[in-house]
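In this view, the complex is presented without one of its protein chains, the others remaining in place.
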Amino acid sequence: MNCLPKSDIRESFPILSTVFDDGKKLIYLDNAASTQKPRCVIERLKRFYESENANVSRGAHRLGNIATSEYETARDQIANFIGANPEEMIFTSGTTESINAIVYGWGEENVKKNDEIVVLVSEHHSNFIPWQQLAKRKEAFFKVVSVRRDGTLDLNEFKKAITNRTKVVAIAQVTNTFGVIHPIDEIVEIAHSKGAITVVDGAQSVPHILTNVKEMNADFLAFSGHKMLGPMGIGGLYISKKRIGEMRPFFFGGGMIDRVYNDRTKFANPPQKYEAGTPNVAGAIGLAEAVKFLKKVGMAEILDHERQLLEYSYHKLDGINGLALYGTRDLEKRVGVLSFNIEGVHPHDVATILDFQGVAIRSGHHCAQPFMRYLGIHYTARASFYFYNSVEDVDALTDAIKDVKERFS
Amino acid sequence: MNCLPKSDIRESFPILSTVFDDGKKLIYLDNAASTQKPRCVIERLKRFYESENANVSRGAHRLGNIATSEYETARDQIANFIGANPEEMIFTSGTTESINAIVYGWGEENVKKNDEIVVLVSEHHSNFIPWQQLAKRKEAFFKVVSVRRDGTLDLNEFKKAITNRTKVVAIAQVTNTFGVIHPIDEIVEIAHSKGAITVVDGAQSVPHILTNVKEMNADFLAFSGHKMLGPMGIGGLYISKKRIGEMRPFFFGGGMIDRVYNDRTKFANPPQKYEAGTPNVAGAIGLAEAVKFLKKVGMAEILDHERQLLEYSYHKLDGINGLALYGTRDLEKRVGVLSFNIEGVHPHDVATILDFQGVAIRSGHHCAQPFMRYLGIHYTARASFYFYNSVEDVDALTDAIKDVKERFS
Amino acid sequence: MEISELYADIIMDHQRNPRNYGTLEEKDVEVHTTNSSCGDEIFLEIKFDGDKISQIAFHGHGCAISKSSASIMTELVKGISKQKALELSKKFVEMVKIGKTQERELKDAVVFQGVSQYPLRTKCATLSWHALEEALKRTAV
Partner (left out) sequence: MEISELYADIIMDHQRNPRNYGTLEEKDVEVHTTNSSCGDEIFLEIKFDGDKISQIAFHGHGCAISKSSASIMTELVKGISKQKALELSKKFVEMVKIGKTQERELKDAVVFQGVSQYPLRTKCATLSWHALEEALKRTAV
């Protein structure tokens, strides 16, 4: 299995050569929702199921040994990718499960009445509702901090919002709506200075920006495999050494115990303690393969490429009458997400009309209703790039946008 | 893709033709831990990632439409397989998550101080610890009902254990230790007659016995895809119409909402309400393919075949000195699980020595420590059959067992 | 299918100039329905004259499909009986589900046949019809 990205990276992704029945070519610009999978990841899954498949850890046979050692090697590689130690990273089904796991495993025990939980108004529902509901259960304050209309955070405003009563600060390093990169190091530092713990939603950052949890110094980091070339149904949660002692298991079951008595249970050590039941072994192994691919492409190169596409998009679209482009103009503070609206045209219509041309984008509230409401808009259309997108893809996008404008004018 | 089981069913499973480096052929008898995957399931995953991959529901592009409709079709087919309506079945990562979901979504709200939660001593940890811990949090009584030493349940004893204070009865329809089939209809009826709700752990029954949740009349049924030819990381939870109203979402995030405000959230209708975040679309589709395969083989034929292998095993092993075969001798009350011990030989050694011959079995407490302790044994060795196992597999097993006995005598 | 089939002239016309758009001074029933998969919403108001829909108006926000569908729906049902309106609604919903219809009564609404190819957009086309059904149910005797 050669996983080296080909000179033409697109060829490593079978789906990218899709031509639909009507002759339209697929131009996939919905990467913030889910990325496509390189051949090596698809083949790795196949190989696992064809020659290595077994449940992990508790078997004493050859396949069990292979599955177990591949699973733990996957953990090593993925943990290493985010700068963590293997025993600090647990596998989950994705960012949503990871964040809910923090809420159940850490929040239920540690958040008390009158504590404050702080999020930004621009959070994805997966990093918003779990905290909102926890606050409700605990009679804690759920504090929603505003951002600027361009999606960026005013650090001074943020600082004022953090008090000695702040127990949790939960923030996406990169927003999925506008692709804005928040100054996560400063945010973590401010939160810690008041004694709050920090939860970083890395769903949109880990796939696009080199991540090092130790430098970031966050207490928790959540991410999804499917947004970074990996299979669906697998993701990760980093738990710092400091927090792991305060966290109770959130799922109970097989594989996470030392001894079970009728009246009590002694749990295993982390990471097993937090991984109940049969894990998604194939998913973990597939994600490890994805991470290898990303490393070979290079995280710096990925971000750089996305920025270039973003700049090129602005170059082609800027100044068009009635076209709103959202997010800060300082593109250094952005990953390759382009949210926009065409005056008088509902973004669903934009998406459908683009889709006729084979251009796949997303439209809607992007699981960020509080942010949309705050901005006074209902939805946006959103194109999101990854390293396999090309300048030609952007041309197709921008031409199609112009076509919509004309059609509706 | 032709998924019709070949005349020789084994050929549909690529891994079953494995020959290891040392020339030993794989004889896979660890199906209670995880089953192998037919080619059509593996190919279905590949095809999804190569030509259909996208996030579901919220996209307005072609791939999103395909993924969404395949995902919902998968739900229809899998729900139908267990006799449920699609809106009564949610996808989870497996039995363990399903049972924990019941505990968080239903148990936290409905179980009160001094209520009783009833399980059998023979439950798998995944259907034992979640309830034990819930009872602890709620100051409820956790009642562990004994079974006979052969693994069967004395219904009269069970009846006595159920009182008007019993709130939950959580029981595996089939035990993973000895493969004993419990009279689930009667159990549910007794529980309901006292007003208790019933949670059926179907991890070992759904793959082996035709399941109809409506006839069974249980409130909840949990099962795992990987134990029934499906991919890892996917499973299901049936929630009866009666209970769905009492259940709050257990995971919060994208895709399960109607409206999100800063201070409150209005949730979507079931099943979406209980499926937060990006689902394991590929897993669901793969499991639907697995279910199709099972249907073609025929559930009655599967159980029948397993019984024949079990009877043949007993025929070959019965009466051997120092060999303990566990579980009721009424093989009509069993699926194809053979738990045993050789006097004076640790089951880990049994498993390792069998593995030298290519015979893959499992040894240990099988995530049922309370049951092992109750029986006064530490572990058993366990061979577990599925429909693709043959009489020759059983011969290899029984010959190897005899070999171990000699080696250690 | 071509873009021009789904975004046919007639649809574009209704979305630019929706008929019966706004509110009624006098109304017997008002319904607020949302499309939870995207958040679009419609407010539908009806005044009856005996069993007949004598006046109808809608407002809200939505895409071209939902807006034009609402506009065409109000034109279709204005002046007809509740019973007849319900029948039309069933026929419309069936049409966008299976992608075709024989029903001439649906008149201009037949342009929404093509939406069946966009399962996620069928809800846009049926939103106003569902609001209508809800309104009729509420005022049923």
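We just call them A, B and C in the order they show up, numbering each chain from 1.
We adopt the following convention: contacts are C-beta pairs under 8 Å (C-beta built on N, C-alpha and C of every residue); 3 or more make two chains touch, one makes a residue touch a chain.
In this text, all values refer to a predicted model and were calculated from it rather than measured experimentally.
In the full complex, the chain left out of view touches A, B.
From the options A:258, A:343 or A:399, the residue with contact to the unseen chain in the full assembly is A:258. Checked against the full complex, the candidates A:69, A:114 or A:193 give a single residue touching the omitted chain, namely A:69.
Considering the whole complex, the residue from B:55, B:339 or B:369 that touches the absent chain is B:369. Touching residues on chain B toward the chain that is not drawn are 22, 345-349, 352-353, 356, 364-365, 369, 378-379, 407-408. Although one chain is not displayed, chain A still touches it through residues 57-60, 64-65, 68-69, 258-259, 268-269.
As a working rule, only the chains that are shown with their structure count from here on.
With every chain reduced to the mean of its CA atoms, the largest distance from chain A is reached by C. Between the CA-based centres of chain B and chain C the separation comes to 47 Å, rounded to the whole angstrom. Chain geometry summary: the mean Cα position of chain A and that of chain B are 31 Å apart.
Chain A and chain C have centres, each the mean of its CA atoms, that are 38 Å apart. Among the residues of chain C, those touching two or more other chains are numbered 38-39, 118, 121. Shared contact sites, meaning residues of chain A that touch two or more other chains, fall at 348, 352, 364, 369.
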